[in-house]
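A protein chain is absent from this complex, but the other protein chains hold their places.
== chain A ==
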């Protein structure tokens, strides 16, 4: 511990791990935008999922009420999180589980490593989990000589391809089947060299590969979609059943769960088990819903450990506005409707959490204050604020407003720079009509830049605009000049008479 004095408020720890990119969003996006194959793959997949989602959410007459219920439950959880966590810990412990608390990625990784070592195994099976992606668990285990094998098909493709996930729900969304075939042939041990790119054959190859691992596995690591505070029950929802194999077959199960995944009672699952599959995969119900509570002799893993992960969540909770991002149930509906995500894919966001929710969650978990070039500082601006994400969110997170709030926080932290000088100047010019009309006259000088009624080239920062768009030359007369003119007065008078005659 550092030399903290009693009574002195300490800031909650910031998150670490895979929640900060290596370059700002605009630069990373430029690279991704240049990949035509990626744009086609991501565009096609997001369009398909979003159409399915609209169809199945439209079926429910009480969809809006469900969304409101989901938001209300999450708000309630966050308002009394410490109490609920304590209740949850007691319930898990009472049913034979062991609870561990991790402040950041390093602590969580160390706990999991110690637990795996304790079993004597050097191989673990993984259930698809965002929390373990967030802390970089697989990489850490590899450094410690422990092999982690992803069992979700898409995660396996990403892992074998030595790639990073590009989507919360569909990590390999940026890959097509020809690319997947190549990855399997290159990296999957024991694969049939004649494998073609028929999706059924690809799935079959992964099934053969994984079946061997399931049979010999002694340890599995999962995340959790929900933790039920009053019973200590954990739940994972999935489509393939591979997760259930991991959750039931090994002797030891280790679950890493973000603090915000808690819900108060078993009955609350009713709301989320409707919201999540319809929002994420566009299915009425996901094929596999696994739930477990502590340990049961002779049934499933004999040892169960739960690692409760903070990693910046308490810090996020401390922000009265931004905490709403912790409502997120990781359905990825916002990614699938986001015009920015659709064109850049997930890698441009540099975090385990891409897309609109990532643009608010990442900077809050990990901060955006490591200097003017902090890539996380660019994330709140990676949105045109079109609002499609807010409409799609099953728990009504007002992502556009949160982005605007984070931009405010970023500007307040970042301090003086050229942009702020421009904004201050614009504000001063527009704070009174007198100065504003003077500025308008100056703007009319812009007429000198144009030819044929348009401006085709501007100096920076306007050059970003004229790289692909013309700008109209300012007209000879502003509206207020027209309004004050004899011509304007006559036109309004004529319009009034016409109206009266109608």
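General observations
We take it that a residue touches a chain if its C-beta (ideal position, glycine included) is under 8 Å from a C-beta of that chain, and two chains touch if they have at least 3 such contacts; residues count from 1.
Simple rule for what comes next: contacts and distances are computed from a predicted model.
This complex has a chain not shown, and the name its UniProt record holds, of "Aspartate carbamoyltransferase", "Nitrate reductase gamma subunit", "Phosphonate ABC transporter, permease protein PhnE" or "(Fe-S)-binding protein", is "(Fe-S)-binding protein".
One chain is missing from the display, and on chain A it is touched by residues 25-26, 29-30, 33, 39, 339-340, 343-344, 380-388, 390-391, 401, 404, 407-412, 419-420, 423-424, 426-428, 430-433, 436, 440, 443, 454, 456, 461-462, 464-465, 467-472, 474-475, 477-480, 482-483, 488, 491-492, 495-496, 498-500, 502.
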